[in-house]
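Please find one structure pasted underneath; my questions will follow.
Note that this is a trimmed complex: some chains were dropped, and none of the rest were shifted.
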Amino acid sequence: MLRKRHPPAGSKPGTLMIHECSESPVIRVMKYNPDKLEEFENVNACELTALLDDNSVCWVDVQGLGDEPVLREIAEKFSIHLLALEDVVNVPQRPKIEHFEGHTLCITRMVLSNHVGIRPEQVSLFLGKNFVLTFQERAGDVFDPVRQRIRNLGKIILSAGPSYLTYALLDAVIDGYYPLLEKFGEQLEALEDQIVANPRPENLPQIHGIKRDMLTIRRAIWPQREVINEMIRDENPLITDNVRVYLRDCYDHCVQLMDGVETYRELAGGLMDVYLSSVGNRQNEVMKVLTIMATIFIPLTFLAGIYGMNFDVMPELKMPWAYPVLLGVMGATAIGMILFFRRKGWLGRGESETPSILPKGDRM
Amino acid sequence: MLRKRHPPAGSKPGTLMIHECSESPVIRVMKYNPDKLEEFENVNACELTALLDDNSVCWVDVQGLGDEPVLREIAEKFSIHLLALEDVVNVPQRPKIEHFEGHTLCITRMVLSNHVGIRPEQVSLFLGKNFVLTFQERAGDVFDPVRQRIRNLGKIILSAGPSYLTYALLDAVIDGYYPLLEKFGEQLEALEDQIVANPRPENLPQIHGIKRDMLTIRRAIWPQREVINEMIRDENPLITDNVRVYLRDCYDHCVQLMDGVETYRELAGGLMDVYLSSVGNRQNEVMKVLTIMATIFIPLTFLAGIYGMNFDVMPELKMPWAYPVLLGVMGATAIGMILFFRRKGWLGRGESETPSILPKGDRM
């Protein structure tokens, strides 16, 4: 939950907490202008400045945060503030945007779904006049479609400058949440069907788990919405006006995701009520069976007990028709009980009298 | 819930996701000025510009989103931004308003009730200087009364320009929610009556369903309220001042709908409590019957058991009046128990002592 790698209390600001199992940084550079595209793999940190060039956009992508000197060298090359570097390395930070001289820092969190499960990862993005510098915790990201668009020499992206690239990356991050939410939606529907039909004790931690995950996703998306909103509103010269139109689209997606998260949270809360009540209904049924059995047989057993007594003088015992009469009385008592229960509505079950007005498949 | 047709993460903005079973677009045009009304069915996309004319209002109504080239052609004719077209096609979007050069995009969601059920559908409306362009997902809408008013050569609508037509369409969309909410109101009242009288397990998913639907309707109406509010407040030259008065009326309707939705949600929440408690009351009654039967007969059965023992020396067995005395003791015990339960209030049921002050039919 709150596993921020924070330096010991009171440390000097700018202290980097490199986790021992972090991957070594691998630097990839894509340098493009409307006419030309160059790609460099495994660039050395000290060569970075040489690549920058006023007529091209340079996307420097650093994957892995495991080597402090390299990170410090990159920071120095791009004049990154110590505190900004600390936010890049001491993950996870809350998504936020911060302006420094010459560049803007934008921290977001992406989710990666692969064969083993979901993996959240912080992406720190620096937007400069002619570069975009991204830091990722590990190799592997959601940016391949963006790379593909550049390699396909997409007109818009090649000619639109670094702020458009920033938008494209943010949009890829936000889009990555849709499949996740859809999975939760399916899970909720499956749970609902099961709980109404046959609630089970394990449903409870499942609902709790969904509520917890919604809480976490909300905590991830909410500040990203703020980040994008601030990008749109700010008088930041690094962001061009036509990119703001695109960012507005991205903002809409964030709002839609938040809408979905809130809806799922409320639905999960409602499911909890349905679960609790379904369990109560089943317990009710158990109680009814017990009550019916006990109530029918307890008086009959008492009657049998009476005539099992050994008193010398019990005139009924001598009468030849007493036994069949008693059996008759017992049968009548039992039938009376059953009729009483049926009148109470505890036996037999009618049909629902309030059929749903809206057929299920048609809900909005 | 979140079944937005979104392109694969990281796609180029403007990618259209045409669903394979979408209907082919059918274009209808109504062109009118205070003096004249012309209607064109099945217009070809390439003829559209020819129809536009500065002295008339042109309502271009596109029903069906199934043909990408046609849609792109229409977009080109009306200089629609790529992102705007994406919002039109990749339904459902959150209702919103967006301003572009030369026109304003307004996305709303209407509900259609027909014989098979409720069907929500996105309506995307472009308001230009001399045209209104609407996109609908399928044939069939709530706009027939508006068409009728135009065909009747209604004075106000024919002379009031495209912004009045926009208002009329939005108003028809909003009005379409009233019958829906009224149905839910009736359903809630029926549920309430049933739950107080005789709660049933199937009431629970019904309440849950109403809460879920209220959530969905709120998510549809809330942003539409914002859309209309922004229309009223904005300095948009496309909207004339006298239309703003009408939009205020439309805004009032939205607020009233939201009021209703919120009230129904709180009522549904309250019904859940009533349901749970009614179920508890019935279980209580079951328990009481069990307790009364068991408590009365268990000691009696024990007494009968005592005198069913086979000890050689049990002096009572020899006494001739022992049997009737025991029967008397048993009867007295039973009567004592019954009196005890009556004193506890478990037997017999009094009248309500707190009659409601407000007679039901008169509630506000």
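To keep things simple, chains are lettered A and B as they appear, and every chain counts its residues starting from 1.
Everything that follows uses one rule, which is that contacts are C-beta pairs under 8 Å (C-beta built on N, C-alpha and C of every residue); 3 or more make two chains touch, one makes a residue touch a chain.
Quick caveat: nothing in here was measured; it's all calculated off a predicted structure.
Number of identical chains making up the complete complex in this structure, 2 of which are shown: 5.
Operating definition for what follows: only the chains that are shown with their structure count from here on.
Summary of the copy comparison: rotating subunit A onto subunit B for the best CA superposition needs 70 degrees, to the nearest 5. Work out the mean CA point of subunit A and of subunit B, and you get 25 Å between them.
Contact residues of subunit B toward subunit A in the complex are 1-4, 6, 8-13, 81, 83, 86-87, 93-94, 96, 98, 109, 111, 116-120, 183-184, 187, 190-191, 194, 198, 200-206, 208-209, 211-213, 215-217, 219-220, 272, 275-276, 279-280, 282-283, 285-287, 289-290, 293-294, 297-298, 300-301, 304-305, 307-310, 314, 316-318, 320, 322-323, 326-327.
Across the interface of their complex, subunit B is touched by residues 142-146, 148-149, 154, 156-157, 168, 171-172, 175-176, 178-179, 181-182, 185, 192, 196, 245-246, 248-249, 252-253, 255-256, 259-260, 263-264, 266-267, 270-271, 273-274, 276-278, 280-281, 283-284, 287-288, 290-291, 294-295, 298-299, 301-302, 305-306, 308-314, 344-346, 352-354, 356-359, 361-364 of subunit A.
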